[in-house]
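Here's the structure we're looking at; comments come further down.
Excluded from the complex is one protein chain; the other protein chains are retained at their positions.
Chains here go by letter, A, B and C, matching the order in which they are written, and residues are numbered from 1 within each.
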């Protein structure tokens, strides 16, 4: 339907963008999980091969990637809790916006904690 | 062109049309043609309520309601019709409740009722609580509930089909006294499908007109852009009379410049009107009841202030509704709607600033004449078999020269239902009337004419000139001079109308074309309104002639009937013949209208 | 009136500017409209209109001004012009609003104001979309009171609290601002959409109705309430201020507690 080409992007509010975030992080985590199970499966094949793969996880670049992944998981997890509250808590729909800010604050705190520790290990000990 | 055949065709899907469709749809093969999606109809804009003497909260009976209606209409009401309406009001409300309408409730769970202007106990002794309501969205709820029940009964809708012509045939017939006359019979309607630009002819045994009002004749109006009086004008063009067209109700408090309605309740809660000097001017016009005087008196007072240069605003063309001395909580709880309208549309904070208001054209008391069975009349007493009308387009006449608040929502339900039943019953025994040859020819020519015209006049210019003229000359004050001025302008606009052009020449959703056609309807009606107003040399209800400020029962206690007649000349206008029709009295004799 | 109000002053001083005289403030805007004229071009395109407007003008007035003074082919639906009929939902600066309820001065007039048709329904011309799929979903949830047993001779009784239970969802004017703001509906046109659910809610929670179960069953569909991802666009878009997402959540709960 080219004739109905859609014009501008819809400028949704917080609710919509949090959903976009939730969806993107969900897919990213899922794709990572597929790979992660495959690489972990190497423990069944050859211990050295496994260690070789894991050592790539320990390079600084991969460490950054890991950090991103954890960021995604943290957002998805906290926002997932928010969604559950929206669904099951009577006041959930009323406070969804405030809860989103809560999610973001929690996310920043936990993520900062993780990033400091993880990156210092990843970059520090080599 | 396509031809469809139905037992009953209903034109319009507002309150009246859908109420009819619910009845007719269950009895006969029915199609509803509507230029708007049904839920977009202007019935949805009504706020106040719908009257019925349910006596849920205090003593009341339908006879009192009849009396109030007649008195409110300044005795120009057909009393048999008013009786029917007041009597059937109770069932009309109960029907709606059974269909699911969520009325507000009393503590015992019954339908709640509230007071409204002009509705009294025991012939004027005190205000009575008679209006059933659903918050301040009564009209919205009625419209939704009726549509819901149409869905339930699988009513066939043709949405965005503009009816542009009524197909009738004429037969020679003889009256009982042997005189010959032409009997009209209805054959169907011609409609224009907005989406495709195709014409569809609907052949039908019964046709019900329920196409609503004509407020867009005026500039300042509470009516929707789409209320262009199509039904009235089509009937008029087909040779049917229009009754009491000079009576148009102007509601005092419309938002200035916009016409959006602020309910009468505002003044009931203590709001007052002020002019540019800050004066409470109603003290001068109605020293005892001041701002709570009847609608027509207040509207005239406001117009007079503006006329004498005490209007407010950059153009000094409105007065102010002052609520600033009232408690904000009180306003917020009682009048949430009007405060929101003032804020949204004028950016005025009603708690701290007065709200600009001006009378707004609100309701057409007149219309296509019908009897109490909603059968359309081709003259004072001959019905057109198969043709029915109900709602604002019709004039039964239950509103006489001035409609009481909440009686219109009642009108559309009572007479909408009657029309649906009558149309379906008629279709059971009647045969189809043969369609004329080339039934769509007139509309085709009309559309071709507009599309091929490459004149220099713009539809919007003509329309705004018309509306401004009507506001200036045929509004709450009229006199011979102003009406003649309006008449001349309209005549001139008619000439210029022949020289219009539209830019959109396409077939799909050509609203440019339809606005041009609607302008044609408006011009027709403006002319009829003006001529009828010139003709009625008295003041009564919504019609106030400064040169004849008193009611004149001797000469004018009768309905006016305007006919299109190429030969006739009335008030220097060629093509309109004015006749009169007696008012039906049953038991209430005219008295002076005093509250 | 029973309560004695203090008699308001018969004359007051008005604030300057209220009493009269002076210029009406005006400003210039650029209206950027997404045009689509199926009989002329295959594709939609943007067109700018320069207009001088006034303080109380709404987007609808600007559109009228274009249609009436510049380009008669510009097509859009409208009727009541004060937010009660639901004709003119459109995407204004990227968000669904009613053109007749959106004041120009509340928008950023230093930039062009974009106006487009609502998303997700077939575009027919300029700002007009085909509403049939929308109304079809509405009709499918059986939007009418169904009550078993004898019709009472007078009205059915309903307590004020029972009436209040579904008050919010009775306000719907079927403007489609919600459904066409829903990201799920944009891509999955079969989703019933928030408006249909709102109208089902209106009956499911009406104490007089006996067919709640049937409606819940209809919405317990793969294209029913479970499709909602609680993005709240609908609640934000609703010109009647209906808590749409909340209504959907309540319907979800009702289905859950009925089956579980």
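Just so it is clear, contacts are C-beta pairs under 8 Å (C-beta built on N, C-alpha and C of every residue); 3 or more make two chains touch, one makes a residue touch a chain.
What we mean here is this: contacts and distances are computed from a predicted model.
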{"item": "Among \"Succinate dehydrogenase\", \"Na+/H+ antiporter subunit G\", \"Phosphate transport system permease protein PstA\" or \"ABC transporter ATP-binding protein\", UniProt-listed name of the chain not shown", "value": "\"Succinate dehydrogenase\""}
{"item": "Chain not shown: contacting residue from C:26, C:52 or C:136", "value": "C:136"}
{"item": "Of B:205, B:274, B:508 or B:551, the one touching the omitted chain in the full complex", "value": "B:508"}
{"item": "Identified contact with the non-displayed chain, of C:70, C:159 or C:220", "value": "C:220"}
{"item": "Hidden partner chain, residues of chain A it touches", "value": "3, 23, 26-27, 29-30, 33-34, 37-38, 40-41, 43-51, 54, 57-58, 63, 66, 70, 73, 77, 80-81, 83-84, 87-88, 114, 117-118, 121-122, 125-126"}
{"item": "Touching residues on chain C - with respect to the absent chain", "value": "38-42, 122, 124, 130, 132-133, 136, 140, 184, 187-190, 218, 220-224, 226-227, 252, 255-256, 259"}
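The rule we apply is simple: only the chains that are shown with their structure count from here on.
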{"item": "Whole-Å gap between the CA centroids of chain A and chain B", "value": "61"}
{"item": "Centroid distance [mean C-alpha coordinates] between chain C and chain B, Å", "value": "26"}
{"item": "Mean-CA-position distance for chain C and chain A (Å)", "value": "35"}
{"item": "Chain B: positions in contact with at least two other chains", "value": "none"}
{"item": "Residues of chain B defined as touching chain C within the complex", "value": "36-37, 39-42, 44-45, 93-94, 97-100, 102-111, 134-135, 137, 140-141, 144, 148-149, 151-152, 195, 224-226, 257-258, 260, 268, 270, 272, 274, 276-280, 283, 311-316, 320, 322, 325, 341, 344-347, 353-354, 458-460, 502-504, 506-512"}
{"item": "Complex contacts: residues of chain A adjacent to chain C", "value": "2-16, 18-19, 23, 83, 86-88, 92-94, 96"}
{"item": "Residues of chain C that touch chain A when the two form their complex", "value": "34, 36, 38, 42-44, 91, 93-95, 114, 116-117, 119, 122-123, 181, 183, 186, 229-233, 235-236, 243, 245-246, 249, 252-253"}
